[in-house]
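The structure appears below as structure tokens.
So, subunit A:
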Amino acid sequence: MMTKHSDLLKSVCLAVLLSGAGPAFAQGTDAVTFGQAVEPQGLDPTVSSPVAAGQVTWQNVFEGLVTIDRDGQIVPQLATAWTISDDGLTYTFTLREGVTFQNDVAFDSSTAKFTIDRIIADESTNGQKANYTAITSVAAPDPGTLVLTLSDRNADLLYWLGYPAAVMVEPSSAQDNGTQPVGTGPFKVDEWRKGDRVIMSAWDGYWGDAPAVRTVTARFIADPQGQAAALQSGQIDIMGDLSAPELFDQFVDNDNFDTVAGAGEMEVVAGMNNAKPPFDDLRVRQALMMAIDRPSLVQAVSAGYGTPIGSHFSPASPFYEDMTALFPYDPEKAKELLSEAGYADGFTFDFKVPNRDYAQRAAEILQAFFSQIGVTANIESSDFPAAWIQDVFKDTNYDMTIIGHAEPLDIGIYARDPYYFNYDNPDFKAQMTTIAAATDETEREAGYRKAQEMLAQDMPALFLYSYPKLGVWKSGLQGVWENGPVPANDMTDIHWMQ
Partner candidate 1 sequence: MAALLEVQNLSRHFGLGQGVVKALDDVSISLTKGEILGVVGESGSGKSTLARIVMGLDQPTSGRVIMDRQDLFDLSPRDLRKARRNFQMVFQDPYGSLDPRHRVGRIIAEPLHLDPRAPKGAARRDMVGKLLEDVGLSAADQDRHPHEFSGGQRQRIAVARALITKPRLLVADEATSALDLTVQKQILQLILDLRDEHGISVLFITHNIGVVDEICDTVAVMQNGRLVETGPARQVLDHPAQSYTRRLLAAEPRLDVIGRRSRR
Partner candidate 2 sequence: MMLEINDLRVAFQRRNHPPTQVIHGLSLSLERGQTLGIVGESGSGKSVMSLATMGLLPATATATGSIMFEGRDILTMPERDLCKLRGNRMGMIFQEPMTALNPAMRVGAQIAEGLILHKGISRAAARTEALHLLEMVQIPRAAERIDSFPHEMSGGQRQRVGIAIALALKPDLLIADEPTTALDVTVQAEVLDILDDLVTDLGISLILISHDLGVIARIADRTLVMYRGDMMEEGPTERVLRQPGHDYTRKLLDAMPRRVRASLGGA
Partner candidate 3 sequence: MTQAFKRLRGLAGAVMVLAVTSLLIFVLIDAAPGDPAEIMLGTSAQADTLAALRTELGLDRPLMVRYLGWLAGVFTGDLGQSYTYGVPVAGLIGERMLVTLPLTLMATVLAVAVSLPLGVMAAARPGKAGDGLASLFSQVGIAVPNFWIGLLLILGFALNLTWFPVGGFPGWGDGFWAALWSLVLPAIALAIPQAAVLTRVTRAAVIEVTNEDFIRTARAKGLSRRRALWRHTVPNSLLPVVTMLGLQIPFLISGAVLVENVFSLPGIGTLAYQALSQRDLIVVQNVVLLFAVIVLAVNAGTDALYARLDPRLRARK
């Protein structure tokens, strides 16, 4: 009798929803809508882009063994504790009990083993696989214990296990996670209207504290003007990362909104083909760097929001060090350096720029700066992502390009071989190995600081600025991440002030 009644109620609710009689903007104390610029192509961050997919589902739907909190710290999640052997090659995790996936399959060491095995498998399609290749085997001695065996020390492994690309998935549903994600998180995905939004609702079987909001909607609005308007008109409550800095000021002055210009993880750098003259000459690279007035650049490209950087680290990282003073704006000095390198009359090069607003704008300004020291940059637009990836990234058929690197802790790209910079520095590679072999946090931090300094000096790319995380949300909403150590829209702590 009782069940029947509730069924009836349910179907009535459903009917109301379907008939569209519900209010257009279902905002309230138990619902929240956030906006993000890029729609992921699939909702599974272990397959699709961990950034775009992660911004929707990481922490909301999917959880990892460990996680990275809003301060960039590694904290326990589905693993309650772990031990690392002295040689740093064996990681033993104690798994949380009573956790189930949203399809009612229990989470235990077998599912965790499945997840990790899937990442490191030969036929893995996880784009971040490189970060996990140190793992040689996974063992599940009992349901509550997971043991990872490494080939080499890897100080970053724990961090990467907290990253969206390593969230826990369940074998029977893993294949469909792209469209119907099944995780262990507090929200489950109800509907994905492609091109527009993903609608999630609180999942009653969640192991932890129930979230304050019952409904979470992610809306995809590529156009910055549209993002601002959606905020203004109340269609979205949070824009964690407003795409156009020039639209940010209107919210700063508006009492209805809270704003934070936080630190993001994206470093905008002008990569150079280090294998190709004249960029193989350190003096040339340094001269180009000194030709650029980074504060002006930030002013022009992103309305003053953003932080000039001197190396490949953003202020969002706990290991960040300000290196901008090393090669400050000094066109005279730059010219001298060029003369020393044998380019007194300057030179001309091709500047392959992705057809994205920030890149094109920045490129035009760099072009103007370069012209002051007699260097001519011929801008050539490159269709992004397809042509750019092929041309610049894969074929390294370029002189200089410009792009934002959004992944955290990605300084290791300069040690990668091959990588589009064609930067080959054994010392730096050794430094990365040193970091991996770090036995404690202090050692790891020191290693990263050293790496930053090495790059700042050697300048394989022109380090321009760190893109800000411009957060805007309705006043009265609490729990939004202010900084972005990981690109994410974590809604688990969001609540409305009563």
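One rule holds in what follows: a residue touches a chain if its C-beta (ideal position, glycine included) is under 8 Å from a C-beta of that chain, and two chains touch if they have at least 3 such contacts; residues count from 1.
On how the list was made: all candidates are chains of the complex that A comes from, given by their letters.
Being a predicted model, the structure only gives us computed values, none of them experimental.
This complex pairs subunit A in touch with one listed candidate out of 1, 2 or 3: 3. Touching candidate 3 in their complex are the following residues of subunit A: 17-18, 20-22, 24, 41-42, 48-51, 122-131, 133, 178-179, 193-197, 219, 221-223, 225-226, 228-230, 232-233, 235, 383-387, 389-391, 393-394, 405, 407, 410, 413.
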